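For this view, one protein chain was removed and the others were kept in their places.
Right, subunit A next:
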Amino acid sequence: MSTATLKKERIEQTPQTEQNIVFNSKSLNLWYGETHALKDINLAIPEKEITAIIGPSGCGKSTYLKTLNRMVDLVPSVKTSGDIEYRNRNILNKDFKVEELRTRVGMVFQKPNPFPKSIYENVAYGPKIHGIRSKKLLDEIVEKSLKDAYIWDEVKDRLKENAYGLSGGQQQRLCIARTLAIEPDVILMDEPTSALDPISTLKVEELVQKLKQDYSIVIVTHNMQQAARISDKTAFFLNGEVVEFNETETLFSNPTDQRTEDYITGRFG
């Protein structure tokens, strides 16, 4: 794509790390007021892999995800300690520019949240606020993003229509296309298929697996079979702690911690 220019610049901007780790949390603690929500998290998110985070409600998995793009800052009473290194830079440092972080780290939410605009505008929005004015370039970015999100064929004849007219599954893939349009380094997904029907879920799952060729993905999911199907590594969170972080196949076939075994076999949670 001609946005390759964009991509190239971005890659050059991205500091290279030795171990191909995108996010490295070191002794990360987080409190909501008095509530200790994340306890001493040490977790290294590998590049161009899918890392799944599973655990019962309230275990801290979404909180952890939201610390990775500092969305958790939006909660007034939040306090953190420890480090989260993104490409070897501590994003919890006060001088780290959160805007910069969020252009590198895209996020897809549980419920599809397209803007009340046309399909085209939804995707072009990000590149536009990043200063791209050329109609031709924007057209290319929109087409490429929609193609990469495997929704192009379904929407190419209705780009000017309002995104609300799409089905839930299509809206979610549109939101993924919107994320891809700014060419992030990492995509965070917070239960991206929990509001979708089974077929749409499978489409999004296939899409996620294709995206890992170019992006590093962290996905929070309640659906353990989904984690087993699509991820390379899985972290099991419980009561704000990481109980086990392992190759997905190992974690689901022969976990080392009894609490993991009890959770994934449905004995609690």
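Everything that follows uses one rule, which is that a contact is a pair of C-beta atoms (placed from the backbone, for glycine too) under 8 Å apart; a residue touches a chain by one contact, two chains touch by 3 or more; residues count from 1.
One rule holds in what follows: contacts and distances are computed from a predicted model.
Missing chain, UniProt name from the options "Methylamine utilisation protein MauE domain-containing protein", "Cation acetate symporter", "Putative membrane protein" or "Phosphate-specific transport system accessory protein PhoU": "Phosphate-specific transport system accessory protein PhoU".
Within the whole complex, the absent chain has one touching residue among A:L68, A:V123, A:V208 or A:A228, and that is A:A228. Although one chain is not displayed, subunit A still touches it through residues 224-225, 228, 252-255, 261, 264-269.
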